[in-house]
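Please read through the structure below; I'll follow up with questions.
The complex appears here without one of its protein chains, the remainder shown in place.
Chain lettering (A and B) follows the sequence in which the chains are written, and residue indices restart at 1 in each chain.
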Amino acid sequence: MTPAPGTPSLEVRGLAFAYPDGHQALFGVDLSVGRGERVALLGPNGAGKTTLVLHLNGILGGGAGTVRVAGLPVDKRNLAEVRRRVGIVFQDPDDQLFMPTVREDVAFGPAAAGLRGAELAACVDRALARVGMSGYADRPPHHLSFGQRRRVAVATVLAMEPEILVLDEPSSNLDPASRRELADILRSLDVTVLMVTHDLPYALELCERSVVLSDGVIAADGPTRELLCDEERMAAHRLELPFGFDPRSVAVRG
Amino acid sequence: MGAGHAHKLYRHARSPVHALPPHCKIAAVFCFVLVVVATPREALWAFGLYALLLAVVTAAARVPAGFLLRRLLIEVPFVAFALLMPFVAEGERVTLWGLSLSESGLWGAWNILAKGTLGVAASVLLASTTELRALLLGLQRLRMPPLLVQIASFMIRYGDVITDEMRRMRIARESRGFTARGVRHWKVLATSAGALFIRSYERGERVHLAMVSRGYTGTMPVIDEVTATRAQWTYAAALPLAALAVCLTGWMLT
Partner (left out) sequence: MHVPDGFIDAPVSLAAGAVAATAVAVGLRGARRELDERTAPLAGLVAAFVFAVQMLNFPVAAGTSGHLLGGALAAILVGPYTGVLCISVVLLMQGVLFADGGLTALGVNICDMAVVTTVVAYALFRLLATVLPRRRSSVTAAAFVAALVSVPAAAGAFTLLYALGGTTDVPIGKVFTAMVGVHVLIGIGEAAITALTVGAVVAVRPDLVYGARGLAKPLELRTAEGTVIEPVVSTAPPRPVRRLALVGLLAALALAGFVSYYASTSPDGLEKVAHDKGIDSKAEEHAAKDSPLADYQVKDVGDERISGGLAGVIGVGATLAVGTGVFVAVRRRRGRAAERAASAGTA
């Protein structure tokens, strides 16, 4: 089923959640991400970012509120479809790349969805080509560099043709070159992106819009540059720009 | 373990033995070892023939003899055990080089040394001509429960990662001036082991999340299938069948 045009890729309403140990992480989150938008999700440590991400494909659930992906509510009945539509790239690529070779890893998702044979192979090749890792299909993931592993991790998710790509700290542990390569790849993709990050320059470079999650609620939502220039608000949510970085002076490529 | 050691265990080459499907090889090696174990120990010549058979396979697989012999060292602890046997076993005693030795003990020592060595040599040949990944696929083809195969492949995939973490923790300890010298330091080592367990378990949980996010529901999607032709089976069966012939002759002659 194709959603009506204008249906946002992601719609979160009044989401609240507490962990079994009693710690409450979300206190009513409202967030809407339109088709093709690239949005940065900013927030200090412990703000509930990861908790929110795990709700997007139904790994966590059972609290109050709703999550819809392209109009489809995230609940038990739609779980398989939701997980296909929401591609999460986790922070540590070693967690994400659990199969013996890159090819098998990228094939894992589509194969679980029932793809076989030539169709599966074509899908894997396409996903690897999109992240510039075509030549590495038969390598074991742990023989790749960190940056390469992260790109393969993105490919594993792209292979499932997701509606929305969710990246958890995509720039962490990358050297500047890998960081730029990944940015180029992300810009070239034609999918909705939600990027969880501490890396404010990276958010400015890639995302027009940013939301700030603080203490389990959305504390700010607006154009990234404006947000980064609002010093008072930034300080209130423990967000700090790197030394010498002035968001006003940076030209952002489209 | 696993992939990191793969280059040590597996010797890449193009040979008829390398080309055999893994499940044929595993079955052949297992049957061979079983036949060896079932051979009467009095048939000394039979073990010579077995060794010759293995030598032929080694040559066909282009595994250097030195490599094979070095790998046999794994047996050493039990060689010590075997050497003790003539002294502790009961029964008639014979005098050799001025030592009073038990005859049955001597037979026992010979039995263990001969069969153990042949067994180790056969396993080493298997591991050095079959890639890790193929070994697991082979075990799966031989009806090892898929869940067990999955556990084993996760162990191999993450063996390196965990061992690396352990090494980093040791380096961290040592850079703070700690070296374990005696019983007093067990507590520190155990704390590291505890931390390692928590890290391993938490990584297991994260890997699970990553799997679930890509549609895992408890079974691994079949991505590549290994099959064997009748000719390959016949080829692989040559070793255990030859051994069986030797074994039966051995039983008839003794």
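What we mean here is this: a residue touches a chain if its C-beta (ideal position, glycine included) is under 8 Å from a C-beta of that chain, and two chains touch if they have at least 3 such contacts.
If you're wondering where the values come from, they're calculated on a predicted model, not measured in any experiment.
J.: Of B:Ser100, B:Thr191 or B:Thr254, which residue touches the hidden chain?
T.: In the full complex, the listed residue that touches the missing chain is B:Thr191.
J.: With the missing chain put back, one of B:Ala19, B:Leu44 or B:Leu147 would touch it. Which one?
T.: From the options B:Ala19, B:Leu44 or B:Leu147, the contact with the absent chain belongs to B:Leu147.
J.: For chain B, enumerate the residues touching the unshown chain of the complex.
T.: Residue positions of chain B that touch the missing chain: 1-2, 5, 9, 26, 29-30, 33-34, 36-38, 41, 71, 74-75, 77-78, 85, 88-91, 104-105, 107-109, 111-112, 114-116, 118-120, 122-124, 126-127, 132, 135, 139, 145, 147-148, 150-159, 161-163, 165-166, 180-183, 185-187, 189-198, 200-201, 203-205, 207-208, 211-212, 216-218, 220.
Operating definition for what follows: only the chains that are shown with their structure count from here on.
J.: Measure off the straight-line distance from the CA centroid of chain A to the CA centroid of chain B, and report it in whole Å.
T.: 43
J.: Name, in rising order, each residue of chain A that touches chain B in their complex.
T.: Chain A residues touching chain B: 54, 57, 59, 80, 83-84, 86-88, 90, 92, 94-96, 98-101, 103-104, 107-109, 111-113, 120, 140, 142-143, 156-157, 160.
J.: Please name which positions on chain B make contact with chain A in the complex.
T.: Per the stated touch rule, the residues are 3-4, 132-133, 136, 153-154, 156-158, 160-161, 203, 206-207, 209-217, 221-224.
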